[in-house]
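One structure coming up, written as structure tokens, with questions to follow.
One chain of protein is taken out of this complex; the other chains stay put.
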Amino acid sequence: MLLQHCAWPEVEAYLEKSTGVIVPIGSTEQHGPNGLVGTDALCPQVLAEAAGEREGIMVAPTLSIGMAQHHLDFPGSITLRPRTLMAVVYDVVQSLARHGFSHIYFLNGHGGNINTVQAAFAEYYSDYSLHKGPSCEAQTRLKMGNWFAGGRVKQISAERFGDKEGSHATCSEISLTQYAYPESIKDVGLSPEQAPEGHFRDAVDFRRQFPDGRIGAASGLANPETGKALFEAGIADLLDEYRAFLDS
Amino acid sequence: MLLQHCAWPEVEAYLEKSTGVIVPIGSTEQHGPNGLVGTDALCPQVLAEAAGEREGIMVAPTLSIGMAQHHLDFPGSITLRPRTLMAVVYDVVQSLARHGFSHIYFLNGHGGNINTVQAAFAEYYSDYSLHKGPSCEAQTRLKMGNWFAGGRVKQISAERFGDKEGSHATCSEISLTQYAYPESIKDVGLSPEQAPEGHFRDAVDFRRQFPDGRIGAASGLANPETGKALFEAGIADLLDEYRAFLDS
Amino acid sequence: MLLQHCAWPEVEAYLEKSTGVIVPIGSTEQHGPNGLVGTDALCPQVLAEAAGEREGIMVAPTLSIGMAQHHLDFPGSITLRPRTLMAVVYDVVQSLARHGFSHIYFLNGHGGNINTVQAAFAEYYSDYSLHKGPSCEAQTRLKMGNWFAGGRVKQISAERFGDKEGSHATCSEISLTQYAYPESIKDVGLSPEQAPEGHFRDAVDFRRQFPDGRIGAASGLANPETGKALFEAGIADLLDEYRAFLDS
Amino acid sequence: MLLQHCAWPEVEAYLEKSTGVIVPIGSTEQHGPNGLVGTDALCPQVLAEAAGEREGIMVAPTLSIGMAQHHLDFPGSITLRPRTLMAVVYDVVQSLARHGFSHIYFLNGHGGNINTVQAAFAEYYSDYSLHKGPSCEAQTRLKMGNWFAGGRVKQISAERFGDKEGSHATCSEISLTQYAYPESIKDVGLSPEQAPEGHFRDAVDFRRQFPDGRIGAASGLANPETGKALFEAGIADLLDEYRAFLDS
Amino acid sequence: MLLQHCAWPEVEAYLEKSTGVIVPIGSTEQHGPNGLVGTDALCPQVLAEAAGEREGIMVAPTLSIGMAQHHLDFPGSITLRPRTLMAVVYDVVQSLARHGFSHIYFLNGHGGNINTVQAAFAEYYSDYSLHKGPSCEAQTRLKMGNWFAGGRVKQISAERFGDKEGSHATCSEISLTQYAYPESIKDVGLSPEQAPEGHFRDAVDFRRQFPDGRIGAASGLANPETGKALFEAGIADLLDEYRAFLDS
Partner (left out) sequence: MLLQHCAWPEVEAYLEKSTGVIVPIGSTEQHGPNGLVGTDALCPQVLAEAAGEREGIMVAPTLSIGMAQHHLDFPGSITLRPRTLMAVVYDVVQSLARHGFSHIYFLNGHGGNINTVQAAFAEYYSDYSLHKGPSCEAQTRLKMGNWFAGGRVKQISAERFGDKEGSHATCSEISLTQYAYPESIKDVGLSPEQAPEGHFRDAVDFRRQFPDGRIGAASGLANPETGKALFEAGIADLLDEYRAFLDS
């Protein structure tokens, strides 16, 4: 159930039955020579939309631009400063909370968003905690889950790619986008097969260490068949976690 | 050419040929009983993506959440505060400018965004103007166009809907989404046929004046056939304006 | 009735009779070789003060510095960043609202302020709209009018200057200041007689395109006699619009 | 020499001879039953303008709204939050510095502005100090002087009013406005003759302690004759201090 | 080597030999009935100061107040909002970087700080990454380590406390403060012996779930002897990690 495709009376009716919502959040950033710039937004989006359709869960529009400062030396990457992303998350939460959404689940596709989104949650709660009195408890529960960290997904990643999975432009995320967007599969060679691992600071430092943008991944192993398996696994993981969240 | 579906070397290659980009920007807000909450984001998105595909223009991911404070008393509406939206536009511009995009065209679907986005442009230019010296001229041109204000589009709106078009939940924008998303057409009655006109302040004031969310529109007149005509007209208007912008 | 010249009990007494106030807002920026740097602040100020005196309307002190980033390559121009101007408007509104002013009319003299001031209004309303409950409706109406856009004023501009009026350092605004400040009339030649039209980005770009600061105006046609006519027309336009606003 | 009444070529010519400028800064706040709401802005304005005219010093438009949070329980008082006022001062300084003004003298009329304006100066310098390298020294000198603290002015205050001068709505500042704006002299009784002294926090606390708005002042002693003496003394004090500042 | 106890020429001399520095960062928040409010700041402080003294490493003053919004319903807890803490970390980093410190190691004592401090690091790097050119690489490496997560420390915690360690007001952190501040050991009973585990949102929610402030910990098991072991282990862990960081 896509929020964008509802009229407001449908949202009103939904809130009578459920006060949960999924907000896909990702990033727009390079994912190596064969990964899509939109990978981190597209992955949670396709999983959330499919789960939402199957189970009648409201899915908000994807926050497609995240915190990607370290990728900016590669063309096409777009970042929000952490403080900007925090403000976006804050305003989205406050808007949804006003309508009575009590459980807001951010399905995340980008490791680089985690700290900032969690800091935004704390900023939101701070505005309650710093006051004393009957109206100073937040009525809204916030949770961020990472699609790539669910149990079923991780098992498939481990089985299919083992230590070639990597940590950026991973075989799994590229596989999922290949399944979801087969027309956008890139036929390019990757050298070396597996990219180096390491830490990074800013964008120039990142590109010096990771010249084609991948970290630790043999991204050429990605394939749409594994993508299909990950798609089903990701939906199942998400539904498990979302239901547990609703019950909390 | 969707930025999200490119790998970075494709973006690099694109920049060799063109340094223009279209950024669809909209809003997530009620559009009356038969309009989609996502109307203002979906309209510029479908037009930009079609134009981009036909002409090989790079299209960034849609900024789906805009400045919609006045709609918040209707379930499903989400707003960014003006200062948050300004920060988002600023960061997106700065990111794209870093890659060498010299002409950034925001295709807008929401009247309520206009002031804030223009203020964001001025904020961006201010950071150049407040310094003196050789590097203090911005190399990036920014423009915002409204899909609903192009010549061809306005002619169709006038011909088909006349003074029943309205100014929110307009017949035209609902028609366009009906064409683009026929499975989401709402079969609901509207009473009165045409909503009242007026001005508004905050969300409570808005809903008091416009109880079902429409302003001045007889939104029930919307139809997918007109949507198809608007789709073609919107693409043509956009391409004209974008090309003129590139030449500036 | 100048707020600055009242003692607080007089303001208290005024509020018993009326809860409307006019806030002149302008800019401090170059207006070509024969226009005053203060034109955009002085014009709304003289009109508001005269109207206020004639009709007993409270007039707040002029916000003389606006959003003028594009003029900064000409000596004497001063800007507030958009976000600063937004904060100023917000705080002024909140202060006046606290006293019970229910209708705050900003009489504006600078096109470049419009987007930012409107964004500030939306920021103010957002703080109400993002909460739900009995106290979440703003009790204050905000309106910005441009002195140069009133019906009587535009008619005079058209009759006297036609297509030589221009859009910056216009014949009309310079005429009005010449009437109001005859001792400051500049006796300088202008070449070309009429300045070019165009769009601009930052300050360096502006000056390159508009070397003497004028846009589209044959500012040498300005004369204090027309200024006197504009003065009376501007007062009448303002009073009409202000009264209609009070009745809203 | 009023910046608002110059055309930009006159400012350019001025900068050939002098790079100093005076910026009057005040407040819009209650000053008791017989003091003007604009007292703190009007006093520095009339002194700066007179000094500027006599000596050909450039005088910027007055920043009429300052930090007056504690006065907000009295009708007509307007405040900028400290962070807003800091941003205003910052932007004004940066604008003037861009034109080559090397000595910016803020002539202040409101004790409540002092901390905030000084903090703004430190904010401006911080942006230089936090970087290292050849361009990291500010070329602009900033100084704030209080018109009421000059030697000649304080002598007159002491002679004429002694311990009845007070610290808000002082006999001296009201005298100066009575001289400058004789048509606005208020004929009201004050009881008690001399207001209490004390400290304050927020606006409600202020009004509880100082029910008519005065602090420590027997404001009824104010008279335009003393105002005239203060006017001349204030100009002389200002010119002394400004010249010394230019030589620093 | 305490920065606070050096004179600046000693810092200058230090920088000739090393450009690394340790910044202890903690929190001021309740730690249950027998834990110190300062636990999270005191632990990294005593470890950093001891390590600094033994090895001649520069140790900056402790940032004693962190992000502790969830503890505010217990008296004595103090929080910085996430955005405030981010600004603090940013300014401290920029100050140290200006002096040529190339490796800044934050030794953290509070899990609740992690997201915010990492977001601050990203904010710092963003200001480099969003620009292009020769000076757009940060010369400063930033790292945050948690004293309680080092290998030797975790081994002791596991051996001594096993699953009674808990996650707030842990046996280990209280042991360390008991060793460091034996005069402040609290002789209080705890009921239940082991606190519940769980998740939390704001301060009211936190206290409802964790009535005495502990999470999962049998804090009464804490003892100064284990504290001594943790002290030595913590120093050794820190030195290992700091040296590895310097070599990076």
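Note that the chains take the letters A, B, C, D and E in the order they are written out, and that residue 1 is the start of every chain.
FYI, a contact is a pair of C-beta atoms (placed from the backbone, for glycine too) under 8 Å apart; a residue touches a chain by one contact, two chains touch by 3 or more.
Keep in mind it's a predicted model, so treat the numbers as computed, not measured.
Hidden chain, full complex: it touches shown chains A, C, D, E. Across C:27, C:95, C:108 or C:219, the single residue that touches the chain missing here is C:95. Within the complete assembly, D:120 is the residue of D:107, D:120, D:195 or D:221 that touches the hidden chain. Contact residues of chain E toward the unshown chain are 2-12, 14-15, 28, 30-38, 41-42, 60-65, 72, 74-81, 83-84, 87-88, 90-92, 95-96, 98-100, 181, 184, 186, 188, 213.
Contacts to the hidden chain, counted on chain D, fall at residues 67, 69-70, 72-73, 79, 81-83, 86, 112, 114-116, 118-120, 122-123, 125-126, 128-130, 136-138, 141-142, 199, 201-205, 248. In the full complex, the hidden chain is touched by chain C at residues 91, 94-95, 98.
Just so we're on the same page, only the chains that are shown with their structure count from here on.
Fitting chain B to chain E on CA positions gives a rotation angle of 120°, reported to the nearest 5.
In this assembly, the chain whose C-alpha centre lies farthest from chain A is D.
The interface holding more C-beta pairs in contact, when A-C is weighed against A-E, is A-E. Distance between chain centres (mean CA atoms), chain B to chain C: 29 Å. Annotation for chain E: residues touching 2 or more other chains are 130.
The touch graph of these protein chains has some other shape, matching none of line, ring, star or complete.
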